[in-house]
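Take this structure first; my questions come after.
Note that one protein chain is taken out, while the other chains of the complex remain in position.
By letter and in written order, the chains are A, B and C; residue numbering begins at 1 in each of them.
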Amino acid sequence: MNQVATGFRPWSTQVAMAILESKASTLILPNLQTIQKEFGFIPHEAIELVSKVCNVSRADVHGVVSYYTDLRETPAAKVCVKLCVAEACQANGVREFSVAAEQVLGIKLDQHNPGGVELEAVYCLGNCVLGPTALINDTLYGRLTTEQLKAIVETKLENK
Amino acid sequence: MSDSSLIRMANQIAANLKNRADHREAITAHLKSFWTPKMLTELKELISENSTDFDETIIEVAATL
Amino acid sequence: MTSIKVFIPQDSASKSVGADQVAIEILKVAAAKNLDIEIIRNGSRGMLWLEPLVEVETKNGRVGFGPVSVSDVQSLIDQDFLNQQTHPLGIGLVDEYPWLKDQQRLTFKRVGVIDPLNIDDYQKFDGLLGLKKALKLTPEEITKLVTESGLRGRGGAGFPAGIKWNTVRVTAADQKYICANADEGDSGTFADRMLMEGDPFTLIEGMTIAAIAVGATQGFIYIRSEYPDAIDKMQTAIKIAREFGWLGESVLSSSYQFDLEVVVGAGSYVCGEETAMLESLEGKRGMVRAKPPLPAVNGLFGKPTVINNVLTLASAPIILNKGAEFYKSYGIGRSLGTQVFQIAGNVKQGGIVELAFGITLEELLNKYALGTHSARPIKAVQIGGPLGAYFPNELFDVQLDYESLLQKGGMLGHGGIVLFDDSVDMGQQARFAMEFCAVESCGKCTPCRIGSTRGVEVIDKILNNENKKENLSLLIDLCETMTDGSLCAMGGLTPLPVRSALKHFADDFGLEKEMANVTT
Partner (left out) sequence: MSLLKETDFGTPASDSTENVTVIIDGREITVPAGTSVMRAAKMLETTIPKLCATDNLNSFGSCRLCVVEIDGRKGTPASCTTLVEPGMVVRTQTQKVEKIRKNVMELYISDHPLDCLTCPANGDCELQDMAGVVGLREVRYGYEGKNHLASPTDYSNPYFNFDESKCIVCSRCVRACEEVQGTFALTIEGRGFDSKVSPGGKDFLSSECVSCGACVQACPTSTLQEKSVVDLGMPNRTVITTCAYCGVGCSFKAELRGDELVRMVPHKDGGANEGHSCVKGRFAWGYASHPDRVLLPKIRESITEPWREVTWEEAIEFAASKLKSIQSKYGQQSIGGITSSRCTNEEVYAVQKMIRAAFGNNNVDTCARVCHSPTGYGLKQTFGASAGTQDFKSVEKSDVIIIIGANPTDAHPVFASRMKKRLRKGAKLIIVDPRRIDLVRSAHVEASHHLPLLPGTNVAMINALGHVVATENLIDWDFVNSRCDLNAFKKWEAFIKQPENSPEVVETITGVPAEEIRAAARLYASAKNGAIYYGLGVTEHSQGSTMVMGIANLAMATGNIGREGVGVNPLRGQNNVQGACDMGSFPHEFSGYRHVSDDVVREQFENLWGATLQKEPGMRIPNMLDAAIVGDFKAIFIQGEDIAQSDPNTKHVKAALASMALVIVQDLFINETAQFAHVFFPGTSFLEKDGTFTNAERRINRVRPVMASKTGKQEWEVVALLSKALGYEMNYTTSAEIMDEIAQVTPSFTGVSFAHLDKVGSVQWPCNEANPNGTPVMHIEQFVRGKGQFMETHFVPTEERTTRKFPLLLTTGRVLSQYNVGAQTRRTKNSTWASEDLLQIHPSDAELRGVKEGEWVKLASRVGETTLRAQLTSAVPPGVVYTTFHFPVTGANVITTEYSDWATNCPEYKVTAVEVMPSLSGPTEKSILDKSEKALAKNV
């Protein structure tokens, strides 16, 4: 279930077409999610492809891609840290935590950082008692400390 | 009109109407409606010169014009 | 001799603090000691400060130990936790634990108790009884029963579920849908997630009952992508339900057909709004639709559609099983049944508290929360998610039901209660409310699209002491414009936290209390 950044296929229109055909969905979003799940992002060619599969315009697809924060048009970072910055976590000090996290990871919040580590602000992970909390490559962590964060990220960076 | 055009037109009309039960009337009416008198005269002349170029039905009809 | 059953939650909150590692460690250490144990991965009991909460089955009931960390495992084993309750982490019989004992768990009856994907467990604890009752009733009788139970939408709007179902039932169409709204995006809420991870069959059963009631043959569960575990659990549960004929062409061998599909969101808070959710379910941008037409008449793909929150649908089985009278014997006034409160944020004892409507905030805080995690005094409590009001200490006597909260300038929302200690800056919290709206607004209507961004700017000006009086009155005006002018609740309710912060915590804006009061 967990998908690490390096586990994606290289883009191929034919492979993508075959995958989409096997899913047989004519809705834009699920097809885009399928593409992203397989290839890690939604390359330009995929927009044309999805528009054909769904029989919609390229603009329709572009509108959907640009709407949802999950969907990305550039390759994902190897380690993606989705840090909850919503109220319950604010109550547990995430405002200070995120500043510290930026420091220990050496990156800025919401800055695109292909290949390496990405720190993304998200709003609620449903772990509202155990903040600060983050989803790191689809694994949830609670009561997070910056030391822990650093260690987890480093382990994940080392893993293939 | 050139002879070849006239022959082609006449034969084509015949080909398209000959399978109808009322093909003679239909062909006659068609020629009278749409062909100039000169074309009709030329048709008859051409048939009398060399009827082998023509569909049988058109020869039959032309005789009654 | 049978092996000893050890329960270790597989709930994602529990896992986030090491439940998986604890399970592995216990297996490892127990194996080394040749102990005969069977580990069952249950859902969470909802006592999240105790997670990972390890339970051991005894003849007297399940005894608990928590919070257990990997490093505690050796000592647990050493102190024979399987048979003794002497370990300092021990909390005794879990069902007798005060925090849990007095709760009125109807919807959450099985959550944390059973193995979520075990159908025998499910049925052993009254699972399927509601559906079986429903199959004996006419659709009209089911909707009538649900209407009589007083069940209202648990997503926040509080609309009577039975009336909504009935509208869908009487609308003629070749296709109808049931949609479970599991886009639980409110900060401070996690009940949907816990139910789906801890007792997914209840949602399936509830949705099937709804489907029979309205004549729907297809259902969708729209789960936010931030909940990978819930997605996984629901998908597996659906597969199992299908295998056992609970779903499919003939539900429990009846003449009813119903199937379910999980649809995953892609990062958009506003998709929790029902019409935006429909757009998203249709694979489009999650733009809010104007109402009318109501989704009950013209919903998913233009067909009559029931859209209910997970907890609303999950309440249907017990209502069907025990009857309307039973259900409405809980609660007060027009808020009937139980509410699943979620106590979160800076809290000493946070988690799920399911109780009949009518409890006050104060009782909840005194009896369950027991103060803040940081041990500092509580300064504010936000009720109902990011669009809910902030309450100061002097309003803690508010009764937690739909109408009472409305009266106090708040709303119940999805029942999330977030505690803040005295280090919180309410000016920043007000600013965040606007900022959140700016980030998550679908962008359709002007008050929300532009207003939220201007809201952040105006609050900044106030906090920076720029033309305080003018900017305050502008902010109040903006709040009014957003409240009255927005298309949906996102823009319409964003002023709620802002206004409450201004009203109750004027100090944090550098304002005289009187000044803030005059304008709110």
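Methods note: a contact is a pair of C-beta atoms (placed from the backbone, for glycine too) under 8 Å apart; a residue touches a chain by one contact, two chains touch by 3 or more.
Given the structure is predicted, the values throughout are model-derived calculations rather than measurements.
Peer 1: Going by the touch rule at the top, give the shown chains the omitted chain contacts.
Peer 2: A, B, C
Peer 1: Can you tell me which of C:C179, C:C445 or C:L493 touches the chain that was removed from the display?
Peer 2: C:C445
Peer 1: Among C:V68, C:I142, C:A433 or C:V458, which one is in touch with the chain left out?
Peer 2: Checking each option in C:V68, C:I142, C:A433 or C:V458, the one touching the absent chain turns out to be C:V458.
Peer 1: Of the residues C:D36, C:E325, C:D422 or C:D477, I need the one that contacts the missing chain.
Peer 2: C:D477
Peer 1: Determine and list the chain B residues touching the chain excluded from the picture.
Peer 2: So the residues of chain B touching the missing chain come out as 1-2, 5, 8-9, 12-13, 15-16, 19-21, 30, 32-39.
Peer 1: Touching the hidden chain in the full complex, which residues of chain C are there? Just list them.
Peer 2: Residues of chain C in touch with the missing chain: 268, 285-287, 290-292, 438-447, 449-454, 457-458, 470, 474, 477-478, 480-481, 484-487.
Peer 1: Tell me which stretches of chain A touch the chain missing from the display.
Peer 2: On the chain A side, contact with the omitted chain comes from 47, 51, 55-63, 66-67.
In this section, only the chains that are shown with their structure count from here on.
Peer 1: Using mean CA coordinates as chain centres, what's the chain B-chain C distance in Å?
Peer 2: Inter-chain centre distance comes to 88 Å.
Peer 1: If you average the CA atoms of chain A and of chain B, how far apart do the two points sit, in angstrom?
Peer 2: Those two chain centres are 79 Å apart.
Peer 1: Could you tell me the distance, in whole angstrom, between the mean C-alpha positions of chain A and chain C?
Peer 2: 24
Peer 1: I need the residues of chain B touching at least two other chains; which ones are they?
Peer 2: none
Peer 1: Show the residues in chain C shared as contacts by 2 or more other chains, in ascending order.
Peer 2: In chain C, no residue touches at least two other chains, as defined above.
Peer 1: Residues of chain A touching chain C in their complex?
Peer 2: It is residues 1, 25, 27-33, 54, 60, 63-64, 67-71, 82, 84, 86-92, 95, 122-131, 133, 135, 138, 140-143 of chain A that touch chain C.
Peer 1: Under the stated contact criterion, what part of chain C meets chain A in this complex?
Peer 2: For chain C paired with chain A, touching residues are 12-13, 15-17, 48-49, 51, 184-190, 192-193, 225-229, 232, 263-269, 280, 282-286, 342-347, 350-351, 373, 382, 386, 416, 418-421, 424, 428-429, 432, 436, 439-440, 442.
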